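Omission of a single protein chain aside, the complex is shown with its protein chains in their original locations.
Presenting subunit A:
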Amino acid sequence: MKRRLKGIVVTVILSVTAIIFIFPLILTVSNSFMSEAEISNNYSMIGSTNSSGTSNDGSTDNYAKLKLIPDVVEIGQYYEVLIKKSQFLLMFWNSVIIVVPIVAGQTIISSMAAYAFAKLKFKGKNQLFFIYIIVMLMPFQVTLVPNYLVADKFGLVNNYLSIIFPGIFNTFGVFLLKQYMEQIPDSYIEAAKMDGAGQFQIFFKVILPMCRNGIAAMFILGFIDNWNMVEQPLIFLQDVQKQPLSVYLSKIIGGERGLAFAASSIYMLPVLLMFLYGENYLIEGIQHSGIKE
């Protein structure tokens, strides 16, 4: 009896916390189906500089209203974003052009390097890995000037490559996969060697298949992170037509609130689908990267 009560209490605590956690997602999606009039009725007071609540009479008319269920379900915002504003689709495409090469390149290069760090012996391994970790920890601003100087030197400023290259060589993937590969028992490698497999066969036929979850996790995390990038394109891409959707979204928030809800719902869709489809890989992948035997 006591045990059951405890179970109920824990479930209630977890449920309340979970609702808070997914609230922004629910709000964005539900508000994207409201009409423009409803949105402006609910949020028009936001962004004005002075407080409207000087009359302390308990009236809430002057404050934004939180509504999760639209009066009438409308797809007007989506129509506006997808059909009438061609800019939106262009920016969406820009995001794809930047993000896909980054994650693809990162996957190949990180898994190779991680293999060397996890399973091969060479001089200065620990020191080199230490440097990788340090660079991984640096916030974007620290590597900003170096990245900018290199881009400038290679004539890459205002070119997608100025963002794609540093993204590909980001060391986070190496860190994540190294942790993951360390868990694969050496006996597998020994067994493959006994069967006459060369190092490349071991890498492609033994290690990579076993790291499926870790690679998927890296892919999903990298996708999310780069899909949301704001600072890099603002600095490296002066041409507004080249900016990804993340930058565009961060700019439309002020004026066109309704559109922003619809646009960020669409924007979220690829990531959300990837997350729902690959959730188990993601969780398995990051779980195994956290344990060292």
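We take it that a contact is a pair of C-beta atoms (placed from the backbone, for glycine too) under 8 Å apart; a residue touches a chain by one contact, two chains touch by 3 or more; residues count from 1.
We adopt the following convention: contacts and distances are computed from a predicted model.
Only one chain is not pictured, and the protein name UniProt records for it, out of "SpoVR family protein", "Lactose transport system permease protein LacF", "HypC/HybG/HupF family hydrogenase formation chaperone" or "Lipid asymmetry ABC transporter MlaABCDEF, periplasmic component MlaC", is "Lactose transport system permease protein LacF". One of A:P101, A:P166 or A:G222 touches the chain omitted from the figure, and that residue is A:P166.
Within subunit A, the residues in touch with the undisplayed chain are 7, 10-11, 13-14, 17-18, 20-25, 27-28, 43, 45-53, 56, 58-60, 62-66, 108-110, 112-113, 115-117, 120-123, 125, 128, 130-150, 165-166, 168-169, 171-172, 174, 179, 196, 198-200, 203, 221, 224-225, 227-228, 230-231, 235, 246, 249-250, 253, 257, 260-261, 263-264, 267-268, 271-272, 275, 279, 282-283, 286-292.
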